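I'd like to ask some things about the structure below.
The complex appears here without one of its protein chains, the remainder shown in place.
As written, the chains take the letters A, B and C, and residue 1 is the first residue of each chain.
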């Protein structure tokens, strides 16, 4: 295919704009449609990155001008748009989570499995160069059998209060990224335990959600995975993974924009603060995520996570929620 | 008191000899009796560090020549020796755990509480200079309210197979140190969850024990503590604590004996391996532990952990064992 | 100026192509002419980044189609092209060194000083984000008065043997970058001492050049600057600056592409190798260098180094050469 892939975008919020920029940056694609019921948003995004404007997904699919779509609209619209794409035989990259209701996800599962087009899920961390290197080196047996995985993920600051009710809770909204990362290393998770706490945010407590959590997963080979989450972090976005194996350990640390360190009378070797948040830390990963999806669109081998990965992450998040509420470890079957 | 404190030692295994050396090194104390049913061990230790030799604890207590005793004998003898010391009105430093049976511990609890002499427990990590500094700085509010504590503790290699049956299992034998460290920061623990796994040792599996574990504790202020344990570590003794608070993070890393780092064509900034094991890593802490006990013996203010700390750690270890077996979080009351 | 700046490029070797890519990347500029006596090189570069092709600089200047020129041709052509640009009243960004003969440079000095257009010199390290931050923080008095500056600069591998005779020697070819960096922090250098050695390269020795050097500069406030150079480095491109001041120290370390570190039985905390060479390490700096030059072209305030900086660096390099040959410290006057 020497022609550019015409991409339709649904949703023009923060992440929608990131994807619009990625499409605009990549040589092999062009933004052909930008769709948002908040049509002003669509107009602004189209003005900056190209494409026709619509507030109606049906118009986009019917236009005959989209070779692929990206779903970056609110969570509650993901599943319907995904199904519309499958029905229209249009490849789709869908932001996580697929949906907050596993029943609705399962209802679409058979159709997704037999879809004639690629379905990719927006787990951006899988495209981070450092995590990719970590997984490659674990796979290359540098540390022997993987025994423990420790994922630390702390956001700089809690989300806006208005967002909380529709977030699905910390496990389905934030932890779900780390649950997918766990599966990036250990696909077959068989058990989920979780504890949740409220230590700093009244708003989160009032939303009946947690602001601090620890999740323990068990893999089918008895690997233990620990996911540490907090909704705030005074020192910036904290994104680390430690892989402990039989013969060694590999670690991905945090990323600073600066190579400068300071020595003074009260402290030494001080580095500057870390990159602010996911748009900075994962800027390259977001581009690679879209690029990898476009490979799939072209029929090339692609390592994009798919529908089953999105479903698995939701099952794990649901199980974490249940375990955090009941105090009981939950057995899961991702097959 | 200008006189030297005469110390009686029970047990001349590895840790008994460490304590013998500490007593011999400290100006304010002298080793007056060394007692071990394996009398050859007692003779050798006495030959090196001083003291009369016995295979009978009653002879030691009856000698009138001990101002304090250290119990470093096998676990099953701890409680009886501790009680003999209390009955004899002799200050006692007792290795952990007090006993493997919380019922027997509770039976002695009232007597211990009303004892007229100091009872100190051998939680050596509380005397490590770096952990002490960490706690001081957390206490000084450098990171605001403590929200998450992550304790990583991995031994270089599994213990001898013969030791496993009497160890009480990984939680009561190894994790117990980290459970006490959790209480060093957050004394009031209210809940214990644990998962155990078998990933590398057939011997440990056959002993019906775990070789890899994750424990999650909850403090009364909703702090979450994670304890990561493994019975082996390819890169040496791994002893880290991360304290995450509302306004920052403090971390104690591993200790290398060497300041030399290497840069080559395949890797850069490589440090030498870490200190081998607890005798090296906590050499200073063991001395300070005995020194602090001797302060208590002299009637001076002392920060030695006591009987209640030993009991609390055992309760937490028991709860971890139960939770690991049942998959259910266990509420605990340490009062 | 809302129109794009039309840029003429002289020279299509390695660094010429870097500049061509920068121009092509920047929105405010377009490559209008590509000129190289090796016309095939010009054709290839133009095919990739745009522009008309020529092998004659006069044709370029006479075309009326260049608003600015970049001189990236061999050193011996720099001065003439620079003079042609000044005569044509065309802003010019000239690669270092201006020339290998200070007499020729001085002959052009008055004309350059009275030129009506910006003359920028290609000292790319001045645009490295980390060195810029270092200088800003030194300027902000974070470490008090600057007392010692230590610049370490080691290339991965020696240049091709064919390049050596025209290089002007290590001081004018390689050290000159670090001499300019010294002046970025301490503009007024008053004395140069240097020692050169031959430790690994027969080819460099046969070219009567050094492969290992140490230069000591003195600033007018008695600051001491040390520049450590080697023509090879087993662990990759080594680019560090240490600024030692009255109240602290600031340091820029090397840059690795990877956040992954490894712990094993023989070494711990090992990072991956550093970025290969200047095209990788200073990729962003090269873009910023051109962008900053274009600011000057537009008449905006610009921090590009100029003709006097190029002359000063050559004087220092000449003095280093002289001192290395005679063993005598050389007083310099950069005014």
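To be clear about the criterion, a contact is a pair of C-beta atoms (placed from the backbone, for glycine too) under 8 Å apart; a residue touches a chain by one contact, two chains touch by 3 or more.
Remember, it's a predicted structure, so these values are computed and weren't measured experimentally.
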Residue of C:17, C:54, C:73 or C:193 touching the missing chain in the full complex: C:193
Residue among C:54, C:73, C:124 or C:213 touching the omitted chain: C:213
Residue of C:248, C:264 or C:310 in touch with the missing chain, whole complex considered: C:248
Positions on subunit B where the hidden chain makes contact: 129-130, 133-134, 137, 142-143, 247-255, 257-265
Contacts of subunit C with the absent chain, listed as residue ranges: 143-145, 147-148, 150, 152, 154, 191, 193, 195, 197-200, 212-214, 216, 218, 221-224, 226, 228, 230, 232, 234-235, 244-249, 327-329
Missing-partner contacts on subunit A, residue numbers: 234-236, 254, 256, 262-274
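Operating definition for what follows: only the chains that are shown with their structure count from here on.
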For subunit A placed onto subunit C, the superposition rotation in degrees, Cα atoms, nearest 5: 180
Residue-number overlap at the subunit B/subunit C interface, same or different (half cut): same
Far-end chain from subunit B, centres as C-alpha averages: C
Gap in Å, rounded to a whole number, between the CA centres of subunit C and subunit A: 42
In subunit C, residues with contacts to at least two other chains: 254, 262-265
